[in-house]
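For this view, one protein chain was removed and the others were kept in their places.
Chains: A, B and C, in written order; residue numbering restarts at 1 for each.
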Amino acid sequence: MSGVFGMFADPSVSAAPLGYMALYALQHRGQESAGLVVTEGDVLHAHKGMGLTSEVFDDASLAKLPGSHAIGHVGYSRSGENHVTNAEPLWATSRFGPAAIALDGSLTNRKVLRERLLDTGALLQTTTDSELILQLMVRSRKESPEEAMVDAAKELIGGYAVVAMTPDRLVGMRDPLGIRPLVLGRLEGGHMLASETAAITSIGAEPVREVEPGELVIIDRNGVRSRRLFDRDRRAFCVFEYIYLARQDSEIEGHNVHLIRKEIGRVLARERPLDVDVVIPTPDSSVSSAMGYAEEAGIPYEMGLVKNRYVGRTFIQPTQATRQFGVRLKLHPIRTVVKGKRVVLLDDSIVRGTTTANVIRMLREAGAKEVHMVVASPPFTHPCHYGIDVPTPAELIASRRTIEEVRRHIDADSLHYLSLEGLQKAVEGNGRLCHACFSGDYPTEVPG
Amino acid sequence: MSGVFGMFADPSVSAAPLGYMALYALQHRGQESAGLVVTEGDVLHAHKGMGLTSEVFDDASLAKLPGSHAIGHVGYSRSGENHVTNAEPLWATSRFGPAAIALDGSLTNRKVLRERLLDTGALLQTTTDSELILQLMVRSRKESPEEAMVDAAKELIGGYAVVAMTPDRLVGMRDPLGIRPLVLGRLEGGHMLASETAAITSIGAEPVREVEPGELVIIDRNGVRSRRLFDRDRRAFCVFEYIYLARQDSEIEGHNVHLIRKEIGRVLARERPLDVDVVIPTPDSSVSSAMGYAEEAGIPYEMGLVKNRYVGRTFIQPTQATRQFGVRLKLHPIRTVVKGKRVVLLDDSIVRGTTTANVIRMLREAGAKEVHMVVASPPFTHPCHYGIDVPTPAELIASRRTIEEVRRHIDADSLHYLSLEGLQKAVEGNGRLCHACFSGDYPTEVPG
Amino acid sequence: MSGVFGMFADPSVSAAPLGYMALYALQHRGQESAGLVVTEGDVLHAHKGMGLTSEVFDDASLAKLPGSHAIGHVGYSRSGENHVTNAEPLWATSRFGPAAIALDGSLTNRKVLRERLLDTGALLQTTTDSELILQLMVRSRKESPEEAMVDAAKELIGGYAVVAMTPDRLVGMRDPLGIRPLVLGRLEGGHMLASETAAITSIGAEPVREVEPGELVIIDRNGVRSRRLFDRDRRAFCVFEYIYLARQDSEIEGHNVHLIRKEIGRVLARERPLDVDVVIPTPDSSVSSAMGYAEEAGIPYEMGLVKNRYVGRTFIQPTQATRQFGVRLKLHPIRTVVKGKRVVLLDDSIVRGTTTANVIRMLREAGAKEVHMVVASPPFTHPCHYGIDVPTPAELIASRRTIEEVRRHIDADSLHYLSLEGLQKAVEGNGRLCHACFSGDYPTEVPG
Partner (left out) sequence: MSGVFGMFADPSVSAAPLGYMALYALQHRGQESAGLVVTEGDVLHAHKGMGLTSEVFDDASLAKLPGSHAIGHVGYSRSGENHVTNAEPLWATSRFGPAAIALDGSLTNRKVLRERLLDTGALLQTTTDSELILQLMVRSRKESPEEAMVDAAKELIGGYAVVAMTPDRLVGMRDPLGIRPLVLGRLEGGHMLASETAAITSIGAEPVREVEPGELVIIDRNGVRSRRLFDRDRRAFCVFEYIYLARQDSEIEGHNVHLIRKEIGRVLARERPLDVDVVIPTPDSSVSSAMGYAEEAGIPYEMGLVKNRYVGRTFIQPTQATRQFGVRLKLHPIRTVVKGKRVVLLDDSIVRGTTTANVIRMLREAGAKEVHMVVASPPFTHPCHYGIDVPTPAELIASRRTIEEVRRHIDADSLHYLSLEGLQKAVEGNGRLCHACFSGDYPTEVPG
């Protein structure tokens, strides 16, 4: 998971603070590294580091990034590769001059591309997909960087949204199936790109439209141009953006994420009507779907669990004495709300099952008479090859147990997962989806 | 605002990690300093510092705090006095041996006490009220620390909850009117004290009862003893605990805070029925009252504003470029939810009015047709002398403007503040309240 | 070991940066904490912390210390008491108003004083001797702070140099025997006090004279006044200041420290003439005495050991792999210089013997034919009760072994310690000395 940002504006605009704000608004997409590359139209100025945006940047480092064009990135590192060398954006110099690039998503033919590039004399200094794209570009025979980018794009398989920048132009590119999101926006004096509309509106800019699947958008002094790199009508937008990833105030294809999640809740209520007293979300991620479930079912929505707002990455490693507290560090039941009640508990997904089991135990200890678990997504059974960092299948509880076994493991009175059909219905009108994590039906070639 | 904690347990219990957890659960009461003093029954081990609990402590510092008895504190510093010297708990040695103390609240006769103590030869090394209490104790003629504490207590005027510890005993004390909260709990192998029940349940302990106004609780190897220091039937519990300060999962006099806030919302809906389309809370503090308002009024409750979960103290100081964003750093409207709608916006209070004005402008820009402001407390007009850190009257918008002037300042279509009667009704059964911040009716002597 | 500083100057002088510089020049006297208290003549502004002066202070913290009067301190913490609460200066308020105090040295009647103070109602918040002095002052019946200080001084036994400050005056005080040093200096627009002349000259000021044993110096708007608190002619200046503690460019009673150490070397050469090829110091502390030895003996002085200039407190804890290197982390032989040579190695003292043994082994491995050890002080056998932090007698190699046993332990071809008579001769004209660490002859009452 990552968030990307790009901006091309008039010289009067200072891109670094705006970029900082945009990365800040995309922070939920990646909390392990943050970086900005900014240019005034000649050299690239860069700053990146491990940590949250607010940890990596301060006024002093922003002040060293003059210029009105920028790209930025917030990211998760793939496990074990958390050195800043792999943090994005990357920047490099080639026959096209200086350039910077950042990517959200993942290439499924990474291994093939790396081998081919190494065979043809490439020196790979990171393990990022972004570097592979730059290497493919310089290997193109084309004279112009834009044509070289087009050549490179043809080699890529996977789900990706790319922002790249040379001193005089910004480009954005989305994979042919539009698996990963990328949005174009307009601000006073320029244009911008971002993974979500929330990053655009957060700096007072206006979303214009989504970059199309397979589209290359080029922004320079003359405005915005577009090229279709692939001519297909198939789409496969990542369903996990709807369920979990995107921020509630973002819009995807014109539909607000919060409202889509409410709709998912409504579908769930129709799929699984329950005779219970109260609907409780697992905060914060399933608040929207619980509201929808409650409205549709006509059952009161209640705050049965409170989240500690100070839970952070700096929390001490569990010691013998604190390990016993488990999820209690983070979530706390409101006893009066759940005591003696038949509860339906909503959550967006069940991954390993441990947290869910603990929450249910906590609700029972708080006096809940029944706890029915309703999950706002189908059983999570397959790995994602498009950039979502998920446990191995062996760790995914639904990939090795039946639903009844899961129910017993989490000790719920009943357990219902959203059906794939229900999910598609809830996001109806939003085109075809990638639901491989639930179905194993990958829309591209995948490794192995 | 501060949070206090105390524990007296069997030698098998390790108090430091439990104290850490309890302070963590009280973090909302004070974010500028944290400290623990722990003892095995002989010397006191102490660690404190400026910052959040998770910043001040780590495994190494907790490991240096062996013992099964502890007191702890999270606090705000009074302005300009943020040196760690003033962080609590304090610890000192006197003719009674070593002792530690921490306090939530404020003495209104601080100035008089300081002068009297200085006149009688005291050396004051901090500006805390806790030090005054220790100094009063050592000036008592009584032989036992308990009697000395009783003597000291008689000198105190104000709202306070105190925890104090010697190597062989823990005491808790609450002001005669019970302005500030203090709760007694039981854990396996011992007892504990805390500002809120949430800190008790968060470590798997059970709340037993509130320490009574004017009560001194002594916990030692023989169990829990109680002394009534004052024999009055007047009570004046801080109403701001209900409205804003306490955590939603805490219980005050047997009533859950979230449900009381919902009830406040219901009273508001009856006081001010509005013909609108949607009820929107200002997250996170007015979610409960907005739910109550919506239920009572039969108007849909909706998520119209999203809060950035990564807003923290490390955010960059606003520069020329970021200052323009104001509240947009933190709150974001969901356009689809508010567009074309007549909105009632709930908030727990209006202090300076700046944030409220910005949120309303943001909602209007997002397309709200009407924005009606409903405040879950009466107009905030008077300073608190009991430990709540509030702006000067000159900064409190309601103390220098009429309601209509405030409405115009924040540009709301209408503005309603909860009536004092309504507030009292909502917390009915919870005894008499201190509502001086709304009424100027202070339940004790106050300075000036 | 500690260093103290005081300044009283015209309003045009900014005391904080000068105090910073002075503490910086006194850093060799204490590396664990640093602090400054500054006043413009009303309130005291203070900043202190654990670490080196350059770590505790920066431009921002200095800027928050306005005023032209100041005291400061750099210190070692007594073992286990390294919390900032014990860092000096201390500041407090009493019936005399605000005051700050800092001390170099140690009271030998600390225990008695603490007990007496506790009995009379004192609340002790630190374990410093400075606090005891303030407590004694406020317990005096005298009206003026100066007379109260005189009363307090009469209770003190030990070796100490004190600087203290109220908003309108600076005082310096030295113990009756002058065990610890304190110097008065003059700068443009004011006066200053410091543990060593090096701190005075380092800020461009001029040393005026030493504060006399048992003298109280008062500096205020009217200039410098002096009071003799004790009328004795005995003196007992700490001989360790000459041997190790004071900086080479400081002067003690008009004699330069470097030249005194050279003279010690000369005395050693006369006490122990050796037929060797080269004289080698253990850098940096015995460079001066080795120069003196070489000159007197007519044997070449050479650099046989090089010190790594980057050795610091941040060096990694030895691991299984690095522990083997021992002193090699810090000192390196120059092989060509020592190979095949008969070497006399100078050092200021032998404490535990471990380092010396390692250095001698290193020199032998580098090819030295003979290594004769000459120590610029008598055998270190007794603890210091006047503020020098030394190991317990059990750890002092000379207190439990004969000289021959020490020689065998360190594997030297011969071993000579400076005689006590030789030491006294070398510092001749510098009055009577405290040499209790070598002789056990303590000039005051000591505990136990």
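Everything that follows uses one rule, which is that contacts are C-beta pairs under 8 Å (C-beta built on N, C-alpha and C of every residue); 3 or more make two chains touch, one makes a residue touch a chain.
Fair warning: this is a prediction, and the values are worked out from it, not measured in the lab.
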Touching partners, among the displayed chains, of the absent chain: A, C
Among C:120, C:144, C:226 or C:308, the residue in touch with the chain that has been omitted: C:308
Filtering A:23, A:122 or A:287 for touch with the omitted chain leaves A:122
Who touches the missing chain here, C:89, C:190 or C:333? C:333
Against the chain that's been left off, what residues of subunit C make contact? List them. 14, 16-18, 20-21, 24-25, 27-28, 31, 52-55, 57-59, 62, 198, 201-204, 247-249, 251, 255-256, 258-259, 284, 287-288, 291, 295, 300-303, 306, 308-310, 312, 314-317, 319, 321-322, 324-325, 328-329, 332-337
Tell me where the left-out chain touches subunit A, residue by residue. 46-47, 83-85, 90-95, 114, 118-119, 121-125, 131, 134-135, 138-139
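Everything that follows uses one rule, which is that only the chains that are shown with their structure count from here on.
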Take the average of all CA coordinates in subunit A, do the same for subunit C, and state the distance between these two points in whole angstrom. 60
Length of the line joining the C-alpha centres of subunit A and subunit B, rounded to whole Å: 36
Touching two or more other chains - residues of subunit C: none
